[in-house]
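One protein chain omitted, others in place.
Up next, chain A:
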Amino acid sequence: MTDPRATVPGRVGGTLTGRYLLVLSDDLTGDDDAARSAVAEITGLAEVTSSRDAGPGVRPTLFARLGVAVAELAPERLRAVRDDRRFVAVEPERVLRALGTSPGGLSADYLRGFADAAGVLAEKAAGAAAADTPAPAQFADDDRTTWGLKATGADAAAETGAGITVAVLDTGLDLTHPDFGGREIESRSFVDGQEVQDVQGHGTHCIGTSCGPSAPGSGRRYGIAHEARIMVGKVLGDDGSGTDAGILEGIEWAIAGGAHVVSMSLGADLNEVSAAYENAGRRALDAGTLIVAAAGNNAQRSAGDVGFVGVPANSPSIMAVAAVDAALAIADFSAASSAVEGGQVDIAGPGVDVYSSWPMPQRTNTISGTSMATPHVSGIAALWSQRTGARGRDLWTRLTQSAQRLTLPSGDVGAGLVRAPGR
């Protein structure tokens, strides 16, 4: 038997041990017996020791809970593993080193000198960049898609939101709008004396971004989860205002109706957490429903005021969404994290000059706000939910893990720019 500590030089990324890591499929992960027999069969090993049974001093072959096995593999068996659907991947085992040591024998003095030089260069570069204002926009609408769909990768995602329900609690929807003809829609008004029909425009715009069509009758695409089932809860009246009680009733309706994602582009500039919304957010997550809400537009950054995340986005169990512009800079109005528990911004979305549906006959409109960033997140949440089956807290984790990190303070943009699943 080969000494497992013996190493062979690797061509890329360090040194290899000569053994292989076999990544088990989900079906085998966690099932010790099935994993053991699959690994024995494919490697030809007479005995496969699971980490569960390995005593002191015995090196296990199989880490069933992690879904990984480590084994020597004859070249002719390598191909068989790659063709075996019980294994997701096979890769050479590498030798890793602690990161605190000097790589390649470079002295501490040399590294300090290098760091100083790099610092000087970085300062020069920063100075040059500052002189280049305004920063050039990295994204722009074109004939095919809005800048927001391009910036988040939503235009390139394979998912459609099919099988996922998105509830948008807002000013309602223009139910006659051609963007939503033929779509599965459930609607209810929680505003006394008013129909679901959107007069204000805000709700139609948000639903257009979150769930609008992949190919609108004319012009560029702005809709993300274009095959999602839509729940329209009118909780804000035609004047754009509503009450906590109506919104909470809307949340309850959305959960009971099977919404996987609840999108709320609304808020009050109140710098304290509401127990009622936190109860709602927590119980929604328990039921597998993720609530995303606009962080708020109470900042005026150009005047030195960064604002604060308002109710209900400041509830710990509700995801707070900030707005960035087409240069991926923070929007002037986008509220920053506050000191209350849960008052942090969790993620950011495109929220400046957002083109989307608008009540007929106008058909479309371009507006700005953390309100416009929020449906980008809820639509993309539906794509992730369809791709992975993730719900509630798992879906929250998916969104923040996959977010594109930005060179902006986390207090402003949280985990960064929401990102759709790639192909």
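The criterion applied here is as follows: contacts are C-beta pairs under 8 Å (C-beta built on N, C-alpha and C of every residue); 3 or more make two chains touch, one makes a residue touch a chain; residues count from 1.
One rule holds in what follows: contacts and distances are computed from a predicted model.
Here one chain is missing from view; checked against "Carbohydrate ABC transporter permease", "histidine kinase", "Ketohydroxyglutarate aldolase" or "Fimbrial assembly family protein, type IV pilus assembly protein PilN", UniProt names that protein "Ketohydroxyglutarate aldolase". Remark: the omitted chain is touched by one listed residue; of A:Leu22, A:Leu248, A:Val292 or A:Met319 this is A:Leu248. Only one residue from A:Val39, A:Ala284 or A:Ala403 touches the chain missing from this view: A:Ala284.
Only one of A:Val68, A:Val88, A:Ile367 or A:Leu408 touches the absent chain when the whole complex is considered: A:Ile367.
Although one chain is hidden here, its contacts on chain A can still be listed: residues 170-171, 200, 202, 236, 240-245, 247-249, 251-252, 255-256, 265-270, 274-276, 278-280, 283-284, 287, 294, 296-297, 311, 331, 333, 367-372, 374.
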